[in-house]
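The structure appears below as structure tokens.
Removed from the display is one protein chain of the complex; every other protein chain stays in position.
Labels run A, B and C following the written order; every chain starts at residue 1.
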Amino acid sequence: MTLQREKRQYSWGMVVDVDKCTGCQACVLACQAENNVPLNLQDRFERARAMSWIRVERYWEGEFPDIKARFIPIMCQHCENAPCEPVCPVFATYHNNEGLNVQVYNRCVGTRYCANGCPYIVRFFNYWEPVWPEAFRNHLNPDVTVRSRGIMEKCSFCIQRIRRGVRNAERENRNVVDGEIQTACTQACPTDALVFGNFNDEDSKVSKMRKDDRHYTLLPHLATDPNVVYLAKIDPDRSAGASHG
Amino acid sequence: MASEAVHSGAHSGVHAEAHEEAHHELPARVEPDVTTSELIATTEANATGVRNWMWILGALTLVGIVVAFVKVLIEWSDQDEWGYTAAMVAFLFSAFGGAPLVAIAGTLAKGNWVRPIARFAALCSLVSIICTIWMIPLILNLPMLVVDGARRRSIWFEGPDVSPHIWALVAMITLIISALGLIYAYAIPDFAAMRDHSTGWKQRFGAWLARGWIGTTVQWRTMRMRIGMMGTLYFFTFVFVHFIISTDFAMSLVPGWRDAIFPMYHAISSIQAGLAVTVIGLWAARKYLGLEKYLHLDQFWSIGRLMFAFTLLWGYFFISAFIVFWYGRSGSDQMWIDYLILGPYFWVFILAMLFIWFTPWWWLIWNRVRRSYNGTAIGAGLILLGVFLDRVRLYVAAWTVPEDRIHERFLTEYPSTVYPDVMDIFIMVGALAGSILLILAATRVLPILSIWDVQQFNLLYRPVEYMKTKVSLIGKPD
Amino acid sequence: MSKSVLGLYNDPNQAADAMDALKNAGFAQGTFDVLTGTPYPEGAFGEHVPQHRLFRFPAFGAIIGFTLALFLTAATQIAYPLVTGGKPILSLFAMLVILYEMSMLSAVISTVVGIVIESRLPNVNQGVYDNRITEGLIGVVITTDDDKADTAIDALNGAGAMEIKQA
Partner (left out) sequence: MQQRRTIDQIHTNRVLLNGQLDTPKWWAPTVIVLGIIVAIGFFLIGIMVNKGLGVTGLSRPVYWGLFITTFVFWVGISHAGIMISAILRLSQAEWRRPVTRAAELLTVFSLLTALLFPLMHAGRPWRIIYFILPYDFARGIMPNVRSPLIWDPVAISTYLTGSTLFLYIALLPDLGNLRDRTTGWQNALYTILALGWRGNPRQWKLQTVGGILLSALMLPIFVSVHSIVSWDFAVTPAVEGWHSTIFAPYFVIGAVHSGVSAVVTMMALMRWLWKWEDFIRPEHFDALARLLIVVATGWLAFTFLELLFAVYGLDAPELELRDMQIFQWPWNLLFVTFLFTGYIIPVGMWLQKSVRNNIALMFWSSLFVNIGMWLERFMIIVPGLARKTPFVYTWEAYRPSGLEWFILFWSLAWVTFLMLLFSRFFPLVPLFEQKESQTFGDSIKIGRVRVPAIVREAD
């Protein structure tokens, strides 16, 4: 039985400081490599079937010439009240007791209902069997399942890394230390815009960052209660505040 | 649930009254001249008893009106003081406004059983006059569409600030016109009967309104067409008024309440209550005006079945909305559940649900209950109580939302429970008394069962011998 | 040894007379029956109106179905308490749908079983019968002892039977 957020040992989450994001796409690339995400060839984009577990959305603000590019990285928000979870008929996606919205590939039958339920559009369906060029075969991450066609997939907060970190800590009879576990995207982020950690650890970096005045979540009116918290862009021209969502 | 009761002793000859739940005797036909004289007599009969009642009801109505004026003087500016009045108007309109649909639907579907009850059902629509009068303080008290420069959500979108005021009034007046038209279209042959068989002012009144009715084929055909047209008009106005009342006087007062089914839910429970009013009215007419000869179990049984169906429909419409909110659980979805159901009127909701749905469901499901006059009437009483409580839950909750919060995305802090004060109780009793008084007064002029309908019923109905059994033959003219 | 006799009639009124004749000849109500190709109003032939207990079947079925569904939905959720979307483990309103459907399914199935049983079907040995009953003839059938068969045949013929069949 899943515990409430406060009673969990770990409650994984991420804080995204939008102010620091430069839109460099390093996180996207790192994620693609870490999680065996299939290559997005031209036809995948043309048919609007491209997959990227994390994406950097770009918005234009203002009118030319007074125009600014805004970036916001979006990945699975690992909502506490995730709309995608209860609709799955086979429990292929559910909430585990570390606060993660997990996807169980073996159970998935590919109804794609979860994807319809997700307001952030971060769930992906394998329309085809994934193929990699011969040269790429040996680059696949052995810790991560290669998904077959016909199932859903999405950001897992690099669950393979979390599992290894927790296992190591348990072996040494201690709690996971803050910063010990890094997801591929946080590791790759050159500006530290993405920070991963345990929300239940009062001293963790994410817990401290979350107390910032600039914090907000995406689509708050849907009351999904995400585990990804954003910190708003600091705009010298305007007072800080939630500009997205 | 199923219409067949178990036969026992087809030829026992036991009087129907004694064994209502068993096989009932086929009702005897009544000769046309008897019908006319007896039904005309009901407008005079029992005069002192009815007159006493009318005095009492009149007094209560008057007190209600006086109290309403006092309330206007001292509590005019408090929007949340008017919640119970709004609930009362909604209830009266729901209960009495829904009744004529029984007559209209039955007539359009050419059902023979509906004929004896069509008049009473149509007369109920008179209450729209009372509703309109009581709506005036509500309309004037309705918060503006634009408050502090912010526009609240409403079905009028960018419309002028006074849209709800105007349209509510237009709708109500159209309703009154179509109600009067419906009653009149039904009543012309009866006015002619008054002209021919009454005395004094009633005769002159009948002669005036009968408009030269002598019952030619053309006149009958015109009349049927008029009933069809007025019935359709009434039906559409009825739906429109429910749409207006439910959105302007409830939904759009609660920020975040976006419930597309609500007008239909409102209309469905109104028809349910209308059936209940019809049953109670007929029950009283049968008991106190001595109309046993004309009102049979057939009528009660058929309305009982409809009432049962609409009780289940209420449950269906409620759960259709509820499950969407419960499952969706976005901020405004949760607001709906937390405020309108689990909120300050939780117990009212539980009682409403019990009386409007659960109890009538398990009560009316028994054929034995529906095959008795009292059983059906008890079910009807429960439903009326339930519909009233349901309106209290919805309207009082809506009217107590503070005006400064009305344009938020959704309500986050909920106002506490408001109980009716003495003035509210007097107003509610007065409005109800006024409604009953109006119908009672109308039956002093027009017979409570329409004469021509009853004659038509008997014309198309024959108890006959079929080989070795007795059956009824029902004529189905074009 | 018992014997079945079937009298065929063109006119329903004759069949009704035959029923009367059999009654008057002293045969018990349950031993004779009328066969028609279409339903007639109850008691049209003066026959004994059949009693049935069909209404018990759906009620019984609904209770069984409800219980089964309750067990299935509640037990599986408790056995595998996986949280989805923050909904409670025993989600009453989600279970309600399945409780409802399974109650109704079970009620329908038991009603159908009830109709078959109460109609006294399947009726393996069809007994004496004639094809033309489904073409509009009315059959009056009586099962009686061998020695009384002649009385029955007389009664059937007396009402104007166009044909008598025996088995």
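To be clear about the criterion, a contact is a pair of C-beta atoms (placed from the backbone, for glycine too) under 8 Å apart; a residue touches a chain by one contact, two chains touch by 3 or more.
Keep in mind that this is a model prediction, so the values were computed, not measured.
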> So which of the visible chains would the left-out chain be touching?
Replying inline: A, B, C
> Which residue from B:Gly64, B:Pro100, B:Pro143 or B:Pro263 sits in contact with the chain not drawn here?
Replying inline: B:Pro263
>> Even though one chain is hidden, which residues of subunit C still touch it in the full complex?
In response: 33-42, 45, 47, 49-50, 52, 54-55, 58, 72-73, 76-77, 79-80, 82, 84-85, 87, 91, 94-95, 97-98, 100-102, 104-105, 107-109, 111-112, 114-116, 118-127, 129, 131-136, 141
> In terms of residues, what is the contact footprint of the unshown chain on subunit B?
Replying inline: 1-5, 7, 10, 23-26, 109, 153, 155, 157, 239, 243, 258-264, 312, 316-317, 320-321, 323-325, 327-330, 333, 459-460, 462, 466, 469-478
> Can you list where subunit A touches the absent chain?
Replying inline: 47-50, 57, 74, 83, 86-91, 106-113, 115-121, 124-129, 148-152, 218-219, 222
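One rule holds in what follows: only the chains that are shown with their structure count from here on.
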> If you tally contacting C-beta pairs, which pair wins, A-B or B-C?
Replying inline: B-C
>> For subunit A, give me the residues that contact two or more of the other chains.
In response: 81, 83, 86
> What positions in subunit C touch 2 or more of the other chains?
Replying inline: 86, 94
> subunit B touches which residues of subunit A in the complex?
Replying inline: 81, 83, 86, 220-223
> Taking the complex as given, what residues does subunit A use to touch subunit C?
Replying inline: 1-2, 79-88, 91, 93-95, 225
> Contact residues on subunit B for subunit A in the complex?
Replying inline: 327-334, 409-410
